[in-house]
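Every protein chain but one is kept in place in this view of the complex.
On to chain A.
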Amino acid sequence: MGWGLKLELKGITKRFGSLVANDHIDLLVQPGQVHSLLGENGAGKSTLMNVLYGLYEPSEGQILVDDKPVTFDGPGDAMAAGIGMVHQHFMLVPVFTVAENVALGNEATKAGGMLNLDDTRARIREISDQYGFEVDPDAVIEDLPVGVQQRVEIIKALLRDAEVLILDEPTAVLTPKETDELLGIMGQLKADGKAIVFISHKLREVKAVSDIITVIRRGKVVGDAPASASTTELAEMMVGRAVSLTLNKEAAQPGEETFTVSDLTVLSPTGQRVVDGISFGIARGEIMAVAGVQGNGQTELTEAILGLQDHVSGSIRLEGRELVGKRVKDIIGAGVGFVPEDRSVEGLVGTFSVAENLILNRYDRPPFARGLAMKPGLIAKNAEQYIAEFDVRTQSAEAAAGTLSGGNQQKVVMARELSRPLKLFIASQPTRGVDVGSIEFLHKRIVAERDVGTPVLIVSTELDEVLELADRIAVLYQGRLMGIVPAGTSRGELGLMMAGMNAEEAQAQQAQAEAQQTDVEGGEE
């Protein structure tokens, strides 16, 4: 094929009020290439892509398609120009079938505006066969695994004759295996002469798949790098200073096992076993990390410990005291610190000030309260102390917490939860959507809490983070514990466990795969 399409951005600037999200960005995307856009959260990658897809209008600058300037008044124009986008949060109607979703906005019709879904079905099968997607046009979206939903998004773009495909953080929701499959699909598309813009902050994937990497920092292009650039180089370009990608933590000194979960089962309101007979323990001074693809029971597990779930059976004991059946307030009182997975919804009250958010777990008791009255002086002083200690970048302690950046919001939550002596510390997705600089800081604080002798439970869907922090790793799949493995376990093995294999099987298969790898050394791979 290879008629391809050349896409060029010249001096694109996008302002939101006084904030400059994109500052004179130049970008040249060639057909038959995977062009990665690397940058931290909030660097302006998504804004740029939304400009390119016609969702935002640029304040300045030009978009050129095959050297001709174009203006996009909406996604419709961008699609007509041959640009397709796979959004980070899928743009699929959950109750529609695959065919209905694909047809929407681009409907094949018979006389009188009647839908001709047969036509759409045939074209879905055609594309599905061409790329080995295995997508059933009549399946309902909400019944499909996320990996397949993503393929539906790609089909949507391809059916609209997209020559440039924008993939916005496509691997965030995928298992390691699904990620590998996606990277394979990208290779095929590239071979067909499509241009692919791959947006990510995951260095390993970017290196694996890119022909060229453009690094963006604070809305500006820092420079281009070849895929052969080292991870340290890329990380430095991305953050703007030397960062240590590996956390230098001391080996754990596990003490007595003070936190135990035995035979814990949590039922969803519809009776699904979302947590299914889990048992484990965490010792003082140890970090247990729970790995797994999102939606495999992690949320329910942490919420059950905190008393937020309704149908819980089994036992959760902290220093000998049973927590199942206790009120949330009593569990917090027992010394459990909790960083929820969605800070803006569950971790903070966005319209409250930073100072107020910092005392949400202690507002009703001395020293911050006396009787019904609160003590603003002490609250302000407390805020000052933690803002300094956690390096929270805020205009003042009185600023609304919702106005802070993701990383700084997370620091506020973490500061609050670590502001009192704990007997158990739980952090769900502690660094999701947080810039690399803050990740380093937050990780150090978590390890510091461990070193004080607190049992720590981390839940993360990012394998990098799990490997970074864990002293032991528990893998969850569909609510069941696939096994608890030591910190040094390989990614491949963890990936297999995350896809539903128990520890022994995963280990055996990984060993077999590695043996074969050595056999075909220097082969096509």
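As a convention for this text, contacts are C-beta pairs under 8 Å (C-beta built on N, C-alpha and C of every residue); 3 or more make two chains touch, one makes a residue touch a chain; residues count from 1.
As a working rule, contacts and distances are computed from a predicted model.
You can't see one chain of this complex, but its UniProt record names it "ABC transporter permease", from the set "ABC transporter permease", "non-specific serine/threonine protein kinase", "NADH-quinone oxidoreductase subunit J" or "YeeE/YedE family protein".
The omitted chain makes contact with just one of the residues A:Gly113, A:Gly371 or A:Pro421: A:Gly113.
Although one chain is not drawn, the whole complex shows that of A:Leu7, A:Leu38, A:Ile63 or A:Leu92 it is A:Leu92 that touches it. Across the entire complex, the residue among A:Gly271, A:Gly320, A:Pro421 or A:Gly488 in touch with the chain not shown is A:Gly271. Not every partner is drawn; the one left out touches chain A at residues 53, 55-56, 74-76, 79, 85, 87, 90-96, 100-101, 103-107, 109, 112-115, 145, 156, 180, 267, 270-274, 276, 478-479, 496, 499-501, 505, 509, 512-513, 516.
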